[in-house]
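Only one protein chain is missing; all other protein chains are in place.
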Amino acid sequence: MSGEEFVPLSLTPLLIGICAAVACALPGNFLLLRRQALIGDAISHVVLPGIVVAFLLTGVISTWPMMLGAAGAAAVAVILIEAIRRLGRIEPGAAMGVVFTTMFAAGVLLLEQTDTSSVHLDVEHALYGNLESLIWLDATGWASLLDPKALAGLPPELPRIAVTLLAVALFIGLFWRPLKISTFDEGFARTIGIRTGALGLALVLVAAISAVAAFDAVGSIIVIAMFICPPAAARMMTNRLEAQIGWSVLFAVLSAVIGYVLAGYGPLWLGWADAVSAAGMIATVSGVILVLAAAFGPCRGRAGAPGTG
Amino acid sequence: MVELAAKQGVRPTDPSVQASPLAIRGLTVSYNQKPAVFSVDMTVQLGSMTAIIGPNGAGKSTLLKAALGIVRPVSGQVTVFGRPLEKQRARIAYVPQRASVDWDFPTRVIDVVLMGLSRELGLLGRVRMRHIAKAMDCLNRVGMHDFADRQIGQLSGGQQQRVFLARALAQDADLYLLDEPFAGVDAATEKAIIAVLKSLKQAGKTVVAVHHDLATVTDYFDHVFLINTRKLAAGPVDEAFTAETLQATYGGRLATAQIDQIAGALG
Partner (left out) sequence: MLWDALTLQLGYNATLVAIGATLLGFAAGVTGTFLFLRKRALVSDAISHATLPGVCIAFMVMVALGGDGRNLPGLLAGSALSAWVGLLCINGLTRRTRLAEDAAIGAVLSVFFGFGVVLLTVIQTMGVGRQAGLEGFLLGSTAGMLFADALIIAVGGAATVLLVMILRRPMLMVAFDAEYAAATGVPVHRVDLAMMGLVMAVTVIGLKIVGLILIVALLIIPPVTARFWSDRADRVVLLSGIAGGLAGYLGAAVSASAPNLPTGPIIVLISFALFALSLLLAPARGVLAAVLRHRRFQRRVHVRQGLLALAQGQEVYEPYTRRLLRRAGLMRADGVATEAGRARAAKALRDERRWGLVRADQTHEAAAAQYDGLRDIETVLTRDQIDEIDRRIGPPHEVRA
């Protein structure tokens, strides 16, 4: 395909998909090892009430209030889960289930109660996102990448998710050592003065931020899939955390690229006229990668013995 | 006489407290409103090897974890070398129970030992050759240098315990706290560990370990601390580790024959 077609129509959605996938996969590695993989599930469900409340408060559909609302809802959910878990002495899975279903239900109810027919705000959009529509109309070809005027017309989702990815990577790079130690051995981490409670909360909040930023562009489904599938597949490839992170990034990028291409062009190859949901396809591809890793990964068995599946 | 009562009244500025590597006053820790440790005082002697002894569920590990600030007490104070715990973190090394971590974690033996250097390395400090060399030296001291590149899940129980000890050695601490270091390890590991602990004592360090095997107490340790929710006795082994104190600590849970046997061994 030529640059005239690829750059305006496919480059930006592809880049946004890749950034979103990697931004979620990075913290996902630690959530997976901490047995908190489903936090991503909970966070992505509560994004809906967050943006609805933000819309009700401001009366407009604009990005920043909605992102803030979603982040606020994620923070509220995390605090509620922790409070219910401790106060009611309930296992974390059940506490999560109580909180995110209730908040999601509240979001749906609020949405039904308010007149949002005039604006683009609905449950389906929250779930699937709209990756395909994030095109770069000002671009005319590869040369546009150097053209400031064309660059000004980039879809704002791209810089947003890129900055988020950078921030997430910075957080993990900066706190690499404490994160690794406290994930492996929390008691020991405390004895050397690491504030494990605060660090754990920070990790969840960072995950929430990447979830919200990714959600803005690609919807909830990818968010959950990217939190879990690439790190889980990477877990079966290596016994070193550093390498696991590398594999998870690779798998996230592969899922985004293959998923996007299959969604856009797969139906054409099958002779159908229209593309299918890119977000759904990216999640599907990440699942296929996970299944392949589970079947053939060199470290898929427990306790690190290679090849004992 | 067995000391039965609480001793809340030791003044925090008392010289014995000042000099002690670990001093605990009036410590009560409870899980679900049931005290696991009640009103316990403990003063560890500088340069001693102290065994914390008591029946299952007597609060031994809880005492250690409260001393380290891992669990929060209902009441009580902990000082380390005469100052609050938080300011003395660098002088303490902790060897947790083996079962407390996920051994399937994606990391190698050498990485675990390097965790012991994290205060030295700081947030962003790079691991340099001298850090690696130091970690290897610590592995060498526990006889595990051939395993540096192994994934930790591939080790036997005894080997895992030795890696934890190597991590503690890397911390270069003055006070070593160990939670059941000999639980479920092979005889070779037990020997290796006790040799390392004795060398620490030689170097003037202080060692406190939760211990469950009454038969080896006199061989391994010079001080004991007997606990069963309350402190029952404490002091040098030959004074505080007697048939009488064991009876008070274990009550009906230790057969009289067993106590006589241990007391007989004590001479």
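We call the chains A and B, going by the order they appear; numbering starts again at 1 in every chain.
Operating definition for what follows: contacts are C-beta pairs under 8 Å (C-beta built on N, C-alpha and C of every residue); 3 or more make two chains touch, one makes a residue touch a chain.
The shown structure was predicted, so the numbers you read here are calculated from the model rather than taken from an experiment.
> From the touch rule at the top of the page, work out which displayed chains the omitted chain touches.
If we consider the entire complex, the absent chain touches A, B.
> Going by the contact rule already stated, which one of A:11, A:228, A:241 or A:256 would touch the omitted chain in the full complex?
With A:11, A:228, A:241 or A:256 as choices, the missing chain is touched by A:228.
> Need a quick check: the contact residues on chain A for the chain that isn't drawn.
These residues of chain A touch the chain that is not shown: 32, 35-38, 40-41, 45, 84, 87-91, 93-98, 101-102, 104-106, 108-109, 112-113, 123-124, 127-128, 221-222, 224-225, 227-229, 232, 235-236, 263, 267, 272-277, 279-284, 286-287, 290, 294, 297, 299-303, 309.
> In the full complex, which bits of chain B touch the chain not displayed? Write them out.
The missing chain touches chain B at positions 1-2, 4-12, 25-26, 28, 30, 33-35, 38-39, 74-75, 77, 104, 228-230, 244, 247-248, 251-253, 256.
The rule we apply is simple: only the chains that are shown with their structure count from here on.
> Using mean CA coordinates as chain centres, what's the chain A-chain B distance in Å?
Here chain A and chain B have centroids separated by 43 Å.
> Please name which positions on chain A make contact with chain B in the complex.
Contact set of chain A toward chain B: 33, 174-175, 177-178, 180-181, 183-185, 187-188, 190-193, 235, 238-241, 243-244, 302-305.
> Where on chain B is chain A touching in the complex?
Result: residues 65, 68-70, 86, 89, 92-94, 96, 100-108, 111-112, 115, 118-119, 121, 123-124, 151-154, 167, 171 of chain B touch chain A.
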